[in-house]
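Quick one: this structure, given as C-alpha cells, is what I'll be asking you about.
Heads up, one of the protein chains got dropped from this complex, but the rest are sitting where they should.
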Amino acid sequence: MTRQSPKVGVYGFTGCAGDQLMILNCEDQLVDLFGATEIRSFVMAKSDNHEGELDVAFIEGSISTEEQLKKLKEIRERAKVVIAIGTCASHGGPQAMKLGEGGWEERYRKVYGNAKITISKAFEAQPIDAFVKVDMYIPGCPIDKGEFLAAVSKLVAGRHPYLYKFPVCTECKWKENPCILYAGKFCGGPLTKAGCGAVCPSYGLPCVGCWGPTDDLNVSSEYKLLKEKGYNPDEILRKLRKFGGAKVAQLLKDVENKGAKA
Amino acid sequence: MILKMKKEDLSTFLDSVKEWGELRGPTKKEGRVTYSRVDSLSQMDLKAARTIIPPKKFLYPPRFTMFDYDQDGYTERLGDVPKRVLFGIHPCDIHGILIMDKLFLETYKDPYYAERREKTLLLGHSCIPDDKCMCIATNTDFVAEGFDLFFSDLKMFYLVWVGSTKGHDLIRLKPELFSRELDKNDILNYTEYRKWKNSQFKTKIDLTGMPDIFELGYGSPVWDQLGDKCLSCGQCTMVCPTCNCYNVVDEVELGALEGTRDRFWDSCMFREYSLVAGGHNFRDKRSDRLRLWYTHKLQAFIGEFGKPACVGCGRCVETCPVEINVVTVSTALKEQEVGK
Amino acid sequence: MKKLCVVLDEREVQDNPYRPDMWRIVRRYPLTNDVNFYQARPVEMEEALKFNYKPGQFVMVSIPGEGEAPFSISSTPSRPGMLEFCIRKTGSLTETLFEVKENHTLGVRGPYGNGFPMDKMVGKDIMIIAGGLGAAPLRSLLLYVLDNRDQFGKLTYLHGARTPGEMLFREEFIQLKEREDLNCLLTVDKDDTDKWQFRQGVVTELFKHVGPIDSKNTFAVVCGPPVMYRFVMPHLVRLGLPKHQILMTLERRMKCGVGKCGHCAIEYLYTCIDGPVFTYWDVLHMKEIIGRGVSDKTVA
Partner (left out) sequence: MRELNVEALARVEGDGGITVTLDGKKVKSVTLDIHEGPRLIEQLVKGMTPADDLNVIPRICAICTLSHRYSAIRGLEKALGITPPEKAQLTRELMMLGENVESNSLHTFLLALPDFLGYPSAIAMLNDYADDVKRALRLKKYGNHVMAVTSGRIVHGENPVLGGFGKYPARKALEEIKLKAHELVPDAVRAVELFASLEYPTYSEADMMFMSVNAPKKSFGFAGDNILISNGKEVSAEDYKKLTNERVVTHSFAKRSLYQDGTFTVGANARMVNMGKRLDGQAADLFKEHYNDRWLKNPLYNNLAQAIEMLWSLEHIPDAADQVASMEDPATAEPTRQTGSGTGAVEAPRGTLYHHYEIKDGLIDVADIITPTAQNLDDIERHMKLTAERMLSEGKKDDEVRLHLEMVARAYDPCISCATHLVTLKRI
C-alpha cells in the first residue's frame, strides 16, 4: 500500500515548548520525519508555514488566553485528527494544578498587579479537550522520543498508534527497581501513566507524575497510604497535583470530602 | 545422581561453566537484588533471599520481538538468544519455572520460551528463608526436578544434585572437583540441614482448604475492602514467578510498512485487560480483578493441577505498597476481615 | 523420572503457533452499515488444503502494523479452500480492516477453539438461535448442517436483528425460507424499510412458531448479545432441553488464541482453548458470568 504522506501541523500554546523541542530532539529521525510527512506548519522549526487543511495537528500546551482559544478552535476545524502532545495539552500541566494561595484571579493580580495587558484576556490554564474534541493523547513532560516516533510511524502507515495504558510501576518493575512507596516514601508511580520507562525511580527518585494521570487510578488509596506513612495532607495534595490538572484535583477533592464525612 | 563438592571449588567450577554460556547470578547493587551478568562467584550475593524479578525474565523477557514483518508476511525472530548459565536459583523459583514450563511447553509449544529455556541452564542453590518466605506452606521449599544442577550448602561442602544431561555435561567439564563418595555423615548432615531450614520460617500460613474457602468467599465483602486498597499498579503480577500474561503490539518503521510484532508483560490487575468491544468490561472493579488473580493462584490452579500457582517466594509481600499479598488475602478470606 | 532438557527443533519453529500465514482477500462487501463480509484464500495454495476446521472455531487475523484479533469463521468446512468472516467495526484493528481492499493480504492463523461438538450433534435435531453478530459463527454451523443434511435431524434456524438493514446475510437467509428441509424463522425488532415481509418482535417471540420439539434429542446453539442470553436460556430450559445440550459461544479479549496470554481466562478456563463454545451447564458454573448477561433463574 502506498499512501500519501499526511499533512501535519505542530502548534504550541502555553507550556515550556518541551514537546516541540523533543520532536527536534529526534536528531536521527528528523530528516526521515520531514520526509515521511508533509509538515505544513511548525513555527518553532521553520518559517514557511502554510495554514490549511491538515491530516494531523499535534498540539502542545494548555490554553490560557482568549486568543489561544480562538486559534485552537480554528485548528480543530481544519484538522482531521487532533493529537494532544505533552501533559499540558493533555491535562493542563503544572500551570493547571489549581494550587497556590487564592484563586487564579488573585494569583494573577499578585504577579501583574493591576496592569491591564491588552494583547489578550487570560484565564486559568486548561487542557485542550476542555474546548475541542481530541482524538489521541501522547502525554509526557516532555513526551518520550520513542513513544512519539512509534505513534507517528503508525499514523504515517495508516495504523492506530498504541501507547501503554498502565501505570509507571509496571515499567518500574521491568527495570527492577525496589519500590519506593513500599519503603514508606512518596512515589507517584501508581497514579501516573507509563511511557517514560520509569526514569525517576530508576535513579532512586520518586515519580513526580509528569506523564499525567493514568486511566484507572486509585487516588484515595494512595492518599490514605501516604497519610499513614506520616505525610501531612497539604503536602500530599501538593505532591499529587503537580501534573494531573483538574482530573486529579477533583479526585483529591472527592477523597477529602469523603474523609470529612467519615 | 548426587555428588559432593568442596565449597572452595565452587568458584573454579563457575569459571569453567562460562565455557557453556554467559554466567548470571544474583547481585546486590544500590539496594537492589537482581539476576545480572557476572564474571565470577565473587560478584554474586548468595545470601539475598530473593531478587526483585524472578528468573522468568530470562525465559520470557518483559518485552521482546516475536516477528519481523513486511508486506510478504511474518518472520520469527528466533536464534539470537545467548546461551546462559543461571546460578543461584532458589527452589521456589525453580518451581515457578516448572509452572511456566507447563504453560508454555505443553499444548501449543511456545518457541520463544522453548528456545530460551533450551539455551538456559538452571543451577539451583539452597537458601535461607527470611521473614517473607513461605515456600514451606506451598510445598516448594525443595525441588526434585526442573534444574540442571542444584547446590545444597551444607556449611562444609556442597551436595550437588544432577538434574539433567546438560547438568551432567557441566560436571564433566571439571570432574575432578566432584566426588561420588557419600557416607552416613553426609546423610545425617543433610537431615539436620532440612530440620534447620524448616525451623527458619517466620511467615506461617496455612493454605489447606483454600479452594473451598475461595468458593465460599466468592461474594465476600472482603474483596471490596481489598479492592478499595489496591492501586492497580500491577507490581504483584510483574514480580510473581508464575504470572505469565502478556500483550502484543505491532510497531511500524517510520515511512514503511514493515516493523516488528512485540510482546510485553501484561497484568490482569489492569482495567484494559478484560475490556471488550462496546466498552463492556468483565472485571471493571478492582475487587473483581483481585479476586481473579487470587482465585487463579489459590483455587483454580489447585483444582487443575493439585497444587497452588503460588511458590511462596514472598515477592508480593515485598512489593505491594498496600499489603495485598498471598498472606494477607488468604488470611482475610479465612477470617472474613481485612487486617489493618 | 526427571524432566529432560528442553530441545527446540526445526520442526517446532516451523510450527510456531503464533506465526500468521498470508491470505488474500478475494471478496469483500458490506453486510450492514458497520459489518463487512470478507472471503479470503491462502496465498500458498497448498495451505488451503491443509486448513481444516470445525464450525464454531475461530482464527486470529493480523494486519501488519496494526495487530491481531480473533474472528469467528463464518464459512463451512464443507466448502474448503477459503474462509469467510463477518467483521464489525468497533476499534483499531477492525477500522483498519475496513480499509483493506480486495486482493490485499492479511495474516491468518488457526483454527483455534473447540468448535461445536459435531460428533455429538450428529443424528440430533438442531436448533440455531442467532442474534445480531452472533450469526457469524452460527452461519458456519448452519451451512455445515445443510451441506450434510442427511446426518442431522430436524433443523430450525431462528435469527433476530434490530432492523432489516442490520440483519447479516439477509438475502441468503431469506432464500433459505424457500427450502423444505429446514424451518427458517426471521424477525426484526423494528422495520425501518416498510418492506419487511417477515416477523417483527424479539427473537424469543419466534419460539411460538417452532412447533413441537423433541427436547431430549435436540441441541440448541445460541449466539448473540448478552441480553439475548438472558431471555433465550430460560426459554430453552423451560422447553426441557438438558443444560449440556444448550451450547453458546463466549467472547473475551484474546492476544494469542492458544492459551498463553491469559486474557480470555474465566476462572480456570481459557475461552480460546476450552471454548469459545461452552454448554449452558459450564457457563452456570462460571461465577463471573452469572448476572452479567446470562442469568439463571432456573437453577433453583
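Labels for the chains are A, B and C, by order of writing; each one numbers its residues from 1.
The rule is simple: contacts are C-beta pairs under 8 Å (C-beta built on N, C-alpha and C of every residue); 3 or more make two chains touch, one makes a residue touch a chain.
Treat the numbers as computed from the prediction; the structure is a model and nothing was measured.
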Chains shown that the absent chain touches, full complex: A
Which residue of A:V8, A:A125, A:V219 or A:L251 touches the chain not shown here: A:A125
Interface with the undisplayed chain - residues on subunit A: 12-22, 24-25, 27-28, 30-31, 34, 43-49, 62-65, 67-68, 93-95, 97, 99-101, 104, 107-113, 115-120, 122, 125, 141-142, 145, 196, 199-200, 203-205, 208, 210, 234-235, 238-239, 242
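Note that in this section only the chains that are shown with their structure count from here on.
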Pairwise touch network: line, ring, star, complete, or other: complete
Chain closest to the assembly centre - both centres taken as Cα means: B
Gap in Å, rounded to a whole number, between the CA centres of subunit C and subunit B: 38
In subunit A, residues with contacts to at least two other chains: 1, 154, 157, 159, 162
Residues within subunit C bordering two or more other chains: 65-67
In the complex with subunit C, residue positions of subunit B that touch it: 66-67, 69-74, 76, 78, 98, 101, 103-105, 107-111, 114-115, 117-118, 144-146, 148, 163-166, 218, 244-250, 252, 257-259, 261, 266, 268, 273-278, 280, 282-283, 288, 292, 295-296, 299-301, 303-304
Parts of subunit C lying in touch with subunit B, wherever the complex brings them together: 1-8, 12-13, 15-22, 62, 64-68, 88, 90-91, 105, 107, 226, 251-253, 255-256, 258-263, 265-268, 273, 287-288, 292
List of subunit B residues in touch with subunit A within their complex: 30-32, 34, 51-53, 62-63, 228-235, 238-239, 249-257, 259, 265-267, 270-272, 286, 318-322
